[in-house]
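First comes the structure, then the notes that go with it.
Only one protein chain is missing; all other protein chains are in place.
Here is subunit A:
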Amino acid sequence: MYESNGYTMVYWHALDSGDASPGTFITGVLVLAIGTWSGRVLVFDIPAKGPNIVLSEELAGHQTPITDIATEPAQGQDCVADMVTADDSGLLCVWRSGPEFTLLTRIPGFGVPCPSVQLWQGIIAAGYGNGQVHLYEAATGNLHVQINAHARAICALDLAPEVGKLLSAGEDTFVHIWKLSRSPESGYIEVEHCHGECVSDTQLCGARFCDSSGSSFAVTGYDLAEIRRFSSV
């Protein structure tokens, strides 16, 4: 771990040989969670000041390599999820933070990996290896929306939190933008397709919104030496 200017290393932690892998990680407010190849999730406490980073817990919940982790600041209500971890078997674990992390619910996989997961206002968005995007209610783990979004594996999901926009990118060369919302009557999660973009002949690997209002996004792809950026006019 480095200072944000990249010059000073403030902390390092050696993974066990059984854990060595490209883990995925998201910084929370005061906590850093790192997923490993074995399925363990390492949780580090990061003090507000100073380099005294400590490994505080190891979460057990997954048996296959961790693919992605998503977090959201705690909203202060009961049963609000703070963190979702996803793995190679498609299993999602929903956690609440506290002095220790508590497992709230598990959402089983269905035979394909879940390469990417996002969390927004209690909605879990998960992209799968079969091209589907699922939206779950984080508090209950119930599936509310199933989108047949892509014709190949999804490689990345991103959120524009200001407006509730979700971006999905797949190996089928497409990027799709979705608007998440809740039905005013039932409170159930709803979604609307906003835009689709084909990045010709490019098997996409990564995609991100470039701003929190979701008016532009960038993609990377296999054999692509450039980062391609798209903006709405």
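Simple rule for what comes next: contacts are C-beta pairs under 8 Å (C-beta built on N, C-alpha and C of every residue); 3 or more make two chains touch, one makes a residue touch a chain; residues count from 1.
FYI, contacts and distances are computed from a predicted model.
Q: Which of the following is the UniProt-recorded protein name of the chain this complex doesn't show: "Tubulin epsilon chain isoform X1", "Coatomer subunit gamma", "DET1- and DDB1-associated protein 1 domain-containing protein" or "Organic solute carrier partner 1"?
A: Going by UniProt, the chain not displayed is called "Organic solute carrier partner 1".
Q: Using the touch definition from the top, which of A:Arg40, A:His144 or A:Arg208 touches the missing chain?
A: A:His144
Q: Given that one chain is not shown, which residue among A:Gly35, A:Gly61, A:Pro113 or A:Gly127 touches it?
A: Touches the omitted chain: A:Pro113.
Q: I'm checking contacts with the chain that's been left out. Which of A:Thr71, A:Ser97, A:Gln118 or A:Thr202 qualifies?
A: Spelled out, the listed residue whose C-beta touches the missing chain is A:Thr202.
Q: Over the whole complex, note the residues of subunit A touching the chain we left out.
A: Missing-chain contacts on subunit A: residues 64-65, 67, 88-89, 111-113, 129-132, 140, 142-153, 172-174, 176, 186, 188-191, 193, 196-198, 200-203, 222-223, 225.
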